[in-house]
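Note that one protein chain is taken out, while the other chains of the complex remain in position.
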Amino acid sequence: MSKSSAGNFLEDFHVGQRIVHATPRTVTGGDVALYMALYGSRFAVQSSDAFAKACGYWSAPVDDLLVFHIVFGKSVPDISLNAVANLGYAECQFLKPVYAGDTLSATSEVIGLKENSNKQTGVVYVHTSGANQRSEEVLRFTRWVMVKKREEASIIDGQATPSLAPFVVADDLGHAVPELHNYDRILAGSRHLFADYAVGESIDHRDGMTVEEAEHQLATRLYQNTARVHFNAHAEAQGRFGRRLVYGGHVMSLARALSFNGLANAFHIAAINGGRHVAPLFAGDTVYAWSEIREKAEIPGRKDIGALRIVTRATKNIASSSFQIEDGGPDKPGVILELDYWSVMPR
Amino acid sequence: MSKSSAGNFLEDFHVGQRIVHATPRTVTGGDVALYMALYGSRFAVQSSDAFAKACGYWSAPVDDLLVFHIVFGKSVPDISLNAVANLGYAECQFLKPVYAGDTLSATSEVIGLKENSNKQTGVVYVHTSGANQRSEEVLRFTRWVMVKKREEASIIDGQATPSLAPFVVADDLGHAVPELHNYDRILAGSRHLFADYAVGESIDHRDGMTVEEAEHQLATRLYQNTARVHFNAHAEAQGRFGRRLVYGGHVMSLARALSFNGLANAFHIAAINGGRHVAPLFAGDTVYAWSEIREKAEIPGRKDIGALRIVTRATKNIASSSFQIEDGGPDKPGVILELDYWSVMPR
Partner (left out) sequence: MSKSSAGNFLEDFHVGQRIVHATPRTVTGGDVALYMALYGSRFAVQSSDAFAKACGYWSAPVDDLLVFHIVFGKSVPDISLNAVANLGYAECQFLKPVYAGDTLSATSEVIGLKENSNKQTGVVYVHTSGANQRSEEVLRFTRWVMVKKREEASIIDGQATPSLAPFVVADDLGHAVPELHNYDRILAGSRHLFADYAVGESIDHRDGMTVEEAEHQLATRLYQNTARVHFNAHAEAQGRFGRRLVYGGHVMSLARALSFNGLANAFHIAAINGGRHVAPLFAGDTVYAWSEIREKAEIPGRKDIGALRIVTRATKNIASSSFQIEDGGPDKPGVILELDYWSVMPR
């Protein structure tokens, strides 16, 4: 029984290795509708062809996180099928809009490798890139995962820890956004534009969303993400949590959709500086979110948009309104996600 | 924490006020597929481009209730986020077919305002209109909701109760239906046409459909309806019902899909005279439906179609076959919905 893959172990990676991931994927209006049904996203640019065209897009671009999840999903069978933990991601840039009809494929390069002192696991760092059917890069990101070794006795050569950028610089933002015109903030749902947000400002997104097993399974399969912990109640009954774990990206999308209430004009994720899954989410839990404006930046050459650096935190089973920013850091009980990203917003 | 909206309260409305609702929404084949997966609808006109074209449509029109739910959903953040109850709707007309690719947007006008004697709540009456990307009105309806006051002490000026039409007149029906030709009743699933139905006739739709939390959440998010009671198990555990409530429109769509068995050629909802949610529905409940033909009408100028006025009642956890029309009125225990609508049917 050898033709099926058990995934790669630490021994199977080396720095400089390039991996072409399987199963190119055409994104369609079907994916867009499912994404809306799964999260309830309401950003006008992604919701309406008419609105997007008026702004300067060809049609409504596909939600940035849907693109992220699909590209990420392709990397799972090769990179993280034997992952113990997804440790983090950084240096994520959205480079071109993706439209319904585009086909996404993904490749990764191993940029770091570090055995843990227990000799049973190690950390693999990869740079993953997503491209469309014209081989144009639409997305890139770095992630690092803790994976198992196949055998404790194996020697891991060529270890290296890459240095990662703490955040994406403003020059690298906005490439996926055409020059904006006719952005109608009334139709978009908020009068607040770039100038109206202040560094240090907090926004409670108010609403909560309870997650069902069927929902996160549908989502994660839609992304063709094969990580076993999300799908197999029979095996996970014997696993670390005793049950299925919700894909971390599902939490990102929920928090982002909730953030519409307060950030309706932050219509595009230009970059993700860092993401950290602080605690696991399970079906039956209710997700809330609040955000803090960490930084504001001009984008060189762009008079139409500015960049807001936003830290969105998601909680489970604790209303976001119960958090005071001064005492509600990412490690306060109940926080499950800290997402540090750049959004662009009309000026 | 002020940029997010807590919704409008009674004090925020005045008669004559016009509200442009956020987030225009392009309807796609993805929405149509999800709608089918959620309800199992089988009306041939909406299911098949080939069938619809043969009849005179450009392609399969989007299900009428899907259009209704999307337009309704847009009005929720502005009109009913602080609703205590959705009291009813009336004067609903479907004016033009909506096709995949069309973009829907919604506006409302406040047409009535009435404070309740308890000084804590009041009723807001709105006329809501949905339009496509060419600014053609595709749908209009009136609804009234009980909303909270922000403060008991507030004075509500300009109170007025509108008079509502008890039903839509036959002249106003069928505008969304092209002149029908080549309607194939074998392919459509029933040999019964307009002439075969009699006023007073009852039809048991027989089947039952059990609703899951994931299903009604997917549906309600698909409509971008943000009413909190549908999504937040954590907060609703402390709420009126102790659990999430199924969106009333979900029941309408279930009952309509079940009604195919007996009303297969009632392919289009031309108007809704009135809708009343008699009791709440929760996940785990099973919905049944039966219908009564209340009236038949000729449509001026139309030889191809006639209008049937149908009252469909949905029940929960009681088979529709157990109802006798003479003793099964809308207030018999187990009834959850009474929907009085005009359908058109080929002659």
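The chains carry the letters A and B, assigned in the order they are written, with residues numbered from 1 in each.
The rule we apply is simple: a contact is a pair of C-beta atoms (placed from the backbone, for glycine too) under 8 Å apart; a residue touches a chain by one contact, two chains touch by 3 or more.
Fair warning: this is a prediction, and the values are worked out from it, not measured in the lab.
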Selected residue (touches chain absent from view) among A:212, A:285, A:304 or A:338: A:212
Omitted-chain contact residue, chosen from B:119, B:140, B:206 or B:302: B:206
Among A:94, A:167, A:231 or A:267, the residue in touch with the chain that has been omitted: A:231
Among B:29, B:97, B:248 or B:346, the residue in touch with the chain that has been omitted: B:29
Of B:67, B:188 or B:335, the one touching the omitted chain in the full complex: B:188
Among B:39, B:94 or B:144, residue touching the chain not depicted: B:39
Contact set of subunit A toward the excluded chain (per top definition): 1, 3-6, 20, 22-26, 28-31, 33-34, 77, 100-101, 103, 105, 133, 212-215, 217-222, 224, 226, 228, 231-235, 244
Subunit B, residues in touch with the chain not shown (by the definition above): 28-34, 36-40, 42-44, 47-51, 60, 100, 186-190, 192, 196-197, 201-210, 212-215, 218, 261-264, 284-286, 290, 317, 319, 321
